[in-house]
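All protein chains of the complex are present and in place, except for one that has been dropped.
Labels run A, B and C following the written order; every chain starts at residue 1.
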Amino acid sequence: MERIPVGVLGATGMVGQWFVRLLSGHPWFEITALAASARSVGKPYQEAATWVVPGEVPEEVAGLTVRPCKPDLPCRLVFSALPAEEAGPIEKAFARAGYIVSSNARAHRYDPDVPILVPEVNPGHLEVTRLQRKQRGWRGLIVTCPNCSTAQLVLALEPLRRAFGLAAINVVTLQALSGAGYPGVPAIEILDNVIPHIPGEEEKLEREPRKIWGELSPDGIAEVELPISAHCHRVATRDGHLEAVSVSLGRRATLEGILEALSSFSSLPQELELPSAPARPILVRTENDRPQPRLDREAGGGMSVVVGRVRECKVLGWKLEILGHNTVRGAAGGAILNAELLLAQGYL
Amino acid sequence: MERIPVGVLGATGMVGQWFVRLLSGHPWFEITALAASARSVGKPYQEAATWVVPGEVPEEVAGLTVRPCKPDLPCRLVFSALPAEEAGPIEKAFARAGYIVSSNARAHRYDPDVPILVPEVNPGHLEVTRLQRKQRGWRGLIVTCPNCSTAQLVLALEPLRRAFGLAAINVVTLQALSGAGYPGVPAIEILDNVIPHIPGEEEKLEREPRKIWGELSPDGIAEVELPISAHCHRVATRDGHLEAVSVSLGRRATLEGILEALSSFSSLPQELELPSAPARPILVRTENDRPQPRLDREAGGGMSVVVGRVRECKVLGWKLEILGHNTVRGAAGGAILNAELLLAQGYL
Amino acid sequence: MERIPVGVLGATGMVGQWFVRLLSGHPWFEITALAASARSVGKPYQEAATWVVPGEVPEEVAGLTVRPCKPDLPCRLVFSALPAEEAGPIEKAFARAGYIVSSNARAHRYDPDVPILVPEVNPGHLEVTRLQRKQRGWRGLIVTCPNCSTAQLVLALEPLRRAFGLAAINVVTLQALSGAGYPGVPAIEILDNVIPHIPGEEEKLEREPRKIWGELSPDGIAEVELPISAHCHRVATRDGHLEAVSVSLGRRATLEGILEALSSFSSLPQELELPSAPARPILVRTENDRPQPRLDREAGGGMSVVVGRVRECKVLGWKLEILGHNTVRGAAGGAILNAELLLAQGYL
Partner (left out) sequence: MERIPVGVLGATGMVGQWFVRLLSGHPWFEITALAASARSVGKPYQEAATWVVPGEVPEEVAGLTVRPCKPDLPCRLVFSALPAEEAGPIEKAFARAGYIVSSNARAHRYDPDVPILVPEVNPGHLEVTRLQRKQRGWRGLIVTCPNCSTAQLVLALEPLRRAFGLAAINVVTLQALSGAGYPGVPAIEILDNVIPHIPGEEEKLEREPRKIWGELSPDGIAEVELPISAHCHRVATRDGHLEAVSVSLGRRATLEGILEALSSFSSLPQELELPSAPARPILVRTENDRPQPRLDREAGGGMSVVVGRVRECKVLGWKLEILGHNTVRGAAGGAILNAELLLAQGYL
């Protein structure tokens, strides 16, 4: 099969590099364009990017000349790793010009006609892109993936939502350094320390799940009513966000029922055998000290979430720990899975 | 004033060393006996202890010969830093022999006639020692201090309890390495990692506050009904436990009212001007990224707790971050403050 | 090809686990016996070992029952990861009973009739095992691999020794936590710290290379005269020892000549295409901030050493940085490569 030519916007930053790494050798997609800000334009990619993700710059793109983020790239699909403040107008320009945009930026996440997509959770939200195209007059379209801490939360809780309903969520995060990009957090601030605040993170985590679990309506996606409370912390781990979650369920549940719902969860991406879909989206550990970031973040190639310590909570009913790879499932890997779903569903 | 001769049981371990450090130069107490296990008995203290707390072994005790943990020490008051499994019978033997025992061990914490004392919170529980002496026929007595993560929680929430009542507490901890003693956590397990479990910690944190806030009854202290849920994590910080807390209050509150209650809090130890009592037991930070373990753990010489990020919680009502020095307020310093209260109240 | 049955002595410790991991799926060897101390004997391996190396316990050995370290194991070749104090008599018993012993322990390293083998450096030392068998009357034999910090040093310097001769070596190490085994260094001692001492390490590093580069004589291997000075440090990295080395060469050299000697180095294991031999035993990086432990330790599957910052030294002539994976090339991987050489040379 001929591979589909794709581009990466914001290719030199950390998330951009993860796109490059994960797309290298992808069975369906082939990188044909790397675009970034003026500072990098015209340089070979290898030179423009301070490579900070595992391994080396893939050979097949090392020499590609970085282009400007303008909608004249030789591809039909673009992945956006643009900084939030720049993503808005650039992504719109690409969609208007007919490109399919799979974005990791938050610029359009709250537009009612743009889905925040997690293929195992709300694949049906792709539908809203018809409204998007129609009312905006675009030939292309934009889909987004959620913030990293949201992606793993909604994926891990989806089986509980389906089986028992969700009435309230309290989530406390211990988030990895890579979530802050590069250069990110100064070493001198985090050594022997924890920072109990990540700008904008709690707001995203309290809102995005409500849209992901929202209903399609004629005006777009309507956010569901669901009280969520988030406390976010930065800790000195490289990759892998850990979330200590308490939930109030809508219906009575047993420990066995919950474990069964989590372990047996499978969804559309697994059924369609999308290349980036992990065989098991949720792995349940039964040891009392798992999941741990260093030990569990690579599960399913970084695309599975790992759940452990499921137990009763005296305040909300149930509690558990959720771990996900923030730069794979929570960013580039998630956006690639979104594009695979778009292709499989005929949108591309 | 003549200083009162005191001893330390379990003097060579990490908490024992903190007792030695904090008692060195104490205005009321003077170390006259250091006791430890058979392995250390007969050696000079300096040699018996692998010193792991800040500074050097205080000169005045460096040469003291370590004695066995038998109730023939030349003092009337002993501080116990014994391991939980050994503390029970040894502390009893000392109390029976007439010693006042201020313990950091958990062995007697749940005995209804032994108080878990936090002088700013439940000084009235000292009263129960009369019952203790009477029904056990002891000339001495035992008081305990709570587990480190409990001590800072009840202290920081006490003003809210007094002003508004407490209906439920959800607490997620990020606990420092020193809480595990020495050698404690292997570096290879915690580098680039978080461990989402501390054996026995969640059980203590869910129960001890209910006794500390309990009522005196003819049979001892009756635990209060109060749903508490705890998730405990070990992180790579040296000292200072951070707690992300959500609370449901008994009565309506405003942010201003809560901040005022916290900031203005003062209690009996401050009134009595006990030597180890911090001028302000609770410090409130208003920056959005405080408290932080490295920056705030030394507040009030490690005896204050630092509170920040007070804000509304969509699930339980209010949320905040609490930081305390686990080996000072949460262990040796807390037990010394207890002894100071005993002395000031005429029990010694 | 039928795989050769092999055993691991000391299989539950960290190095033992690395043997298990690296032998899992090995093309020539198949684990048929796992032996350890009395504490583990009789338990399934998965339960006996606190698994601390990457990934999970390989399925094919998870259920193997741990046996005692007695020479009645169902195999002909054993890998020894025994602690130094126990290795001596046990390894001898196995060799006497006819087993080929490839050891990572130091017990026999300084016996003149036992080689310290690094296959790229001194494959000819295998010869001395004939003397060993003869004078000890053994049917089996023992070969050892060097201490981790030595292995990478002699491998990286071998091309310089061949091309220019070595007159003196000054080496300062920054060694990873895994070199201390499990539990190893307490986190509380190494967080925000460096420990400028590793017991016994400097002595090994100053002596072992002199034997590895020694001459075969009728009495065994004679250590070469070569002044070596070592300063050893423990730092907070997981894997990968870094060595800052200054060398005085025997003959005049140019930077180009040195780089060429390093880059083009290949030796007998590469020629024989031994399964664990990296295609390029030495990788030279030209960036001014490489090698780095986290970025370079996995080179060649952990079997290559990475060299960088080659430049003139005002004191000794030349200086460079050497990085190697201490638990792969420096321990289990090295001992496996030794066994592969034994097999390829007809000793097995």
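Definition applied: contacts are C-beta pairs under 8 Å (C-beta built on N, C-alpha and C of every residue); 3 or more make two chains touch, one makes a residue touch a chain.
Everything numeric in this text was worked out from a predicted model, so none of it was measured.
Enquirer: Which listed residue, C:80, C:103, C:237 or C:304, touches the chain dropped from view?
Expert: C:237
Enquirer: For a quick check of understanding: of A:44, A:184, A:275 or A:317, which residue touches the chain that isn't displayed?
Expert: A:184
Enquirer: Specify the residue from the set A:111, A:158 or A:192 that touches the hidden chain.
Expert: The missing chain is touched by A:192.
Enquirer: For the chain not shown, which residue from C:246, C:267, C:304 or C:326 touches it across the whole complex?
Expert: Within the whole complex, the residue contacting the unshown chain is C:246.
Enquirer: Considering the whole complex, not just the chains shown, which residues of subunit B touch the missing one?
Expert: Touching the missing chain: residues 191-192.
Enquirer: Which parts of subunit C face the unshown chain closely enough to count as touching?
Expert: So the residues of subunit C touching the unseen chain are 168-170, 172, 174, 191-197, 206, 227-229, 231, 233, 235-238, 242, 244, 246, 248, 288-295, 308-309, 313-316, 319, 321.
Enquirer: Just checking the interface: what residues of subunit A touch the absent partner chain?
Expert: 52, 177-178, 180, 182-192, 236-238
Simple rule for what comes next: only the chains that are shown with their structure count from here on.
Enquirer: Kindly work out which chain lies most centrally, taking the average of its C-alpha atoms as its position.
Expert: It is chain A that sits nearest the middle.
Enquirer: In angstrom, rounded to a whole number, how far apart do the mean CA points of subunit A and subunit B lie?
Expert: The mean C-alpha positions of subunit A and subunit B differ by 42 Å.
Enquirer: In angstrom, rounded to a whole number, how far apart do the mean CA points of subunit B and subunit C lie?
Expert: Chain centroid spacing, subunit B to subunit C, equals 48 Å.
Enquirer: Quick check: what residues of subunit B touch more than one other chain, meaning two or more?
Expert: 191-192, 236-238
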